[in-house]
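These notes concern the structure reproduced below.
A single protein chain has been removed from this complex, and every other one stays in its place.
Chain nomenclature is as follows: A, B and C, assigned in order of appearance, with residue numbering initiated at 1 for each chain independently.
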Amino acid sequence: MTITTAFIGLGAMGFPMAAHLARHAQATGGRALVWNRTRERAVAHAAQYGTTAADLQDCAQAEVLFSCLPTSAQVDEVIDHMGAHLRPGTVWVDCTSGHPDSARRQREHLSARGVSFLDAPVSGGTSGAQAGTLTVMVGGPTAEVDSVRTQLAFAGKVIHVGNTGAGFAVKAINNVLLAVNLWAAGEGLAVLGRHGVNVGAALEVINASSGRSNASENLIGQRVLTREFPVTFTLGLLAKDAGIALDVVESVKGSAPVLAQTLGLYRAAAQIIGENEDHSAALQLIERMNAQEIK
Amino acid sequence: MTITTAFIGLGAMGFPMAAHLARHAQATGGRALVWNRTRERAVAHAAQYGTTAADLQDCAQAEVLFSCLPTSAQVDEVIDHMGAHLRPGTVWVDCTSGHPDSARRQREHLSARGVSFLDAPVSGGTSGAQAGTLTVMVGGPTAEVDSVRTQLAFAGKVIHVGNTGAGFAVKAINNVLLAVNLWAAGEGLAVLGRHGVNVGAALEVINASSGRSNASENLIGQRVLTREFPVTFTLGLLAKDAGIALDVVESVKGSAPVLAQTLGLYRAAAQIIGENEDHSAALQLIERMNAQEIK
Amino acid sequence: MTITTAFIGLGAMGFPMAAHLARHAQATGGRALVWNRTRERAVAHAAQYGTTAADLQDCAQAEVLFSCLPTSAQVDEVIDHMGAHLRPGTVWVDCTSGHPDSARRQREHLSARGVSFLDAPVSGGTSGAQAGTLTVMVGGPTAEVDSVRTQLAFAGKVIHVGNTGAGFAVKAINNVLLAVNLWAAGEGLAVLGRHGVNVGAALEVINASSGRSNASENLIGQRVLTREFPVTFTLGLLAKDAGIALDVVESVKGSAPVLAQTLGLYRAAAQIIGENEDHSAALQLIERMNAQEIK
Partner (left out) sequence: MTITTAFIGLGAMGFPMAAHLARHAQATGGRALVWNRTRERAVAHAAQYGTTAADLQDCAQAEVLFSCLPTSAQVDEVIDHMGAHLRPGTVWVDCTSGHPDSARRQREHLSARGVSFLDAPVSGGTSGAQAGTLTVMVGGPTAEVDSVRTQLAFAGKVIHVGNTGAGFAVKAINNVLLAVNLWAAGEGLAVLGRHGVNVGAALEVINASSGRSNASENLIGQRVLTREFPVTFTLGLLAKDAGIALDVVESVKGSAPVLAQTLGLYRAAAQIIGENEDHSAALQLIERMNAQEIK
């Protein structure tokens, strides 16, 4: 079956994700539309990958419509703009790191137009997006999830985690775990540094031992010890995701004192260090708290 | 050079570690003594690996003396028992997950008898001990560390992390990071469970995503979701190690609010769930806090 | 001016509060209606204080309508029941420990019927309610707040704290501070107890020193050291209020790591000790965490 897909939001993640949709369309005889708030970026994508830089009204007619935007609020805006142009039967696959409450609201809102909504955030970073090996965590009814599996051309793994909102909830919890693991490693290394321990050697030990995490293995060595803190995922966005995680905790009246404290510390880091810095720069707040560089 | 080694403490870790010393001794024409508080275990080791079940006085004459005991307090007791029998020139390599303050005290105490002391805790668990691939993190003067590198027959990797006490400090920080990463994952999964999310699927996502850690990858699936909680490393010992980590924080007047909070929660878990349970059973306290099984 | 007031919710607080309205009505020639879900309690109030046990339709015609219910959800239900019976010009004064979001929604909803809504929770406990010395913290427009000041016959002090929702926000923050102060004192005394210190003497010192709080002065001696834990304000309700406080934090993306952690611990206490126990029984969780009675 040849179908038309549209991809809304060509950011650091969306740009390479949409490229995989383009390849898939070319292989199957389908069409791949793209849209971006700054239209130049869509035009560049079209030039590079053979997609079509469309307007939102055209995108609204796609059979599968992807979005990947900074927050659920921007998705709401796009939905509002498309409004009556939406085509009954379309499946909207939202890859934003969104809010479970928004997912439920958006699904209900879109169902009035005959459009179904799946929350389908991704993990794997920009390298996974380029390689087409992203993990997609999907919330929604099983049949609808299964109906779009073959369209997720950017995915290495698609995991159906529960009903509407579950995809966003799992993404938020994953990201707050990243936040906790990163922060805790920062506290530990700062203290070892004050102790006169060789921090690089200590990190090497931890990465060969039980205390290791993705954060210790793939962030601290490359971003903190090098003092580079390259901005690929901002502190503000990680704090936002940790905030969604706490909303998930609150929505079930859960008890999660460590997640809750850590959110508070990331909010503080975003204020004091800067929300546009890389998320690894949260450890600069730990450095100030301890008057000790982590290096 | 043919030398005599002695290994004090044939527990779950020490027993296979000493086996590697035995093989090394056989290959180099040396001798390998072993001692254990319960002598039967030393006799069994001798029968199985060709070591010699010696008494503490004989062990005291070894050129390299290893210890691997539950806490620094037991090492102190062994040092006291050996007393005047210790041989000037011996290097004592303590693989206990000990206390940095004890290391400094023990080194000073032993130096009066011409014995040098290196804190050299290991990571890699019982499987790493059997395979001889343990990571050894060593604190002490460089020349002394280098002098025993070839004797660490159970090591896959030897990392010199700093002066006396640094090995114990790094081990304690590694273990408190394990504690934090494990606890945080437990909070997140319990809350997702209350939310009706498929916890197994959520864990699969996290383990393919940025929030993963050794704890999420190697403990929660095997020990918690299975409801087995097999006892390989007790909650009491992990709480003890987290306590040493906090002592490391305190000794430099550091600021580590997440590590400090987590220690409090593990102490609580050890009291409420039981200090002889497996360390993964700490998550049973989270389950009670949330009236939600993690499964 | 003789006016009619109605009081909805004759609980431990509402019953004596409504008595003050009755006295005020008698003094000024007004009428005081009362309503309670269990009608017997309203009848008893009428017999005791000369109020009128009315139905909700009659209450809806009052010029000033008070409510004091367990949560904002119950207030919503009463509003729904009154519906079209509400009288344009009525001022609804909600003394519930409610939610700021609910206040804004309720005010908007009621304004469509010409009814104004003020969030006006109280503090001072049942003794303050009986004495008529409650502190009332009111959110809403100044003119409307001023218009009902003379009607707040149960108040010792009326403080206008901000716009709609501010009253509930302040009440929630006050209660989470109670929660923090109580919990921290519990941790401190449990630890001193383990240390062999005379806990009663330590509490006497603290209550004469800088670490004292309303919790240490008026709760721990009377409720915890006596082992009585009399149920006047439940653990479940305090955890609910602490949850509203965290919602207040989240609504402004605030950083409040200590408040956030404490909420998690109260949720845990409500699950493990029991939500229907007195709020002071939260310290029984600390006792289990430390294997140490606070006495």
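By our rule, a residue touches a chain if its C-beta (ideal position, glycine included) is under 8 Å from a C-beta of that chain, and two chains touch if they have at least 3 such contacts.
This structure is a prediction, so every number in the text was calculated from the model and none was measured.
Undergrad: Considering the full assembly, with which of the depicted chains is the omitted chain in contact?
TA: Across all of the complex, the chain we cannot see touches A, B, C.
Undergrad: Give the residue, chosen from C:Thr96, C:Ser116 or C:Ser213, that touches the chain omitted from the document.
TA: Checking each option in C:Thr96, C:Ser116 or C:Ser213, the one touching the absent chain turns out to be C:Ser213.
Undergrad: One chain is left out of this view; which of C:Ala153, C:Ala166, C:Leu235 or C:Ile294 touches it in the full complex?
TA: Counting the whole complex, the residue in contact with the absent chain is C:Ala166.
Undergrad: Looking beyond the chains shown, say which of C:Arg194, C:Arg227 or C:Lys295 touches the absent one.
TA: Checking the options C:Arg194, C:Arg227 or C:Lys295, the one contacting the hidden chain is C:Arg194.
Undergrad: For the chain that's not shown, point to the residue among C:Ile3, C:Ala131 or C:Leu177 touching it.
TA: The missing chain is touched by C:Leu177.
Undergrad: Name every residue on chain B in touch with the hidden partner chain.
TA: Residue positions of chain B that touch the missing chain: 239, 243, 246-247, 250, 253-258, 260-261, 263-265, 267-268, 271.
Undergrad: Under the stated touch rule, tell me which residues of chain A contact the chain that is not displayed.
TA: 257, 261, 264, 267-268, 271-272, 288-291
Undergrad: Applying the definition given at the start, please give the residues of chain C touching the unseen chain.
TA: Residues in contact with the chain left out: 100, 123-125, 135, 137, 157, 159-163, 165-166, 169-170, 173-178, 180-181, 183-185, 187-192, 194-198, 201-202, 204-206, 208-216, 245, 248-249, 251-252, 254-259, 261-262, 265, 286, 289-290, 292.
The rule is simple: only the chains that are shown with their structure count from here on.
Undergrad: Chain A-chain C contact: same residues or different, taking over half shared as same?
TA: Comparing the two copies, chain A and chain C contact each other through largely the same residue numbers, since over half are shared.
Undergrad: Report the inter-chain centroid distance for chain B and chain C in whole angstrom, where each centroid is the mean of the CA atoms.
TA: 51
Undergrad: Roughly how many whole angstrom separate the Cα centroids of chain A and chain C?
TA: 41
Undergrad: Counting only residues that touch at least two other chains, what does the list for chain B look like?
TA: 257, 261, 289-290
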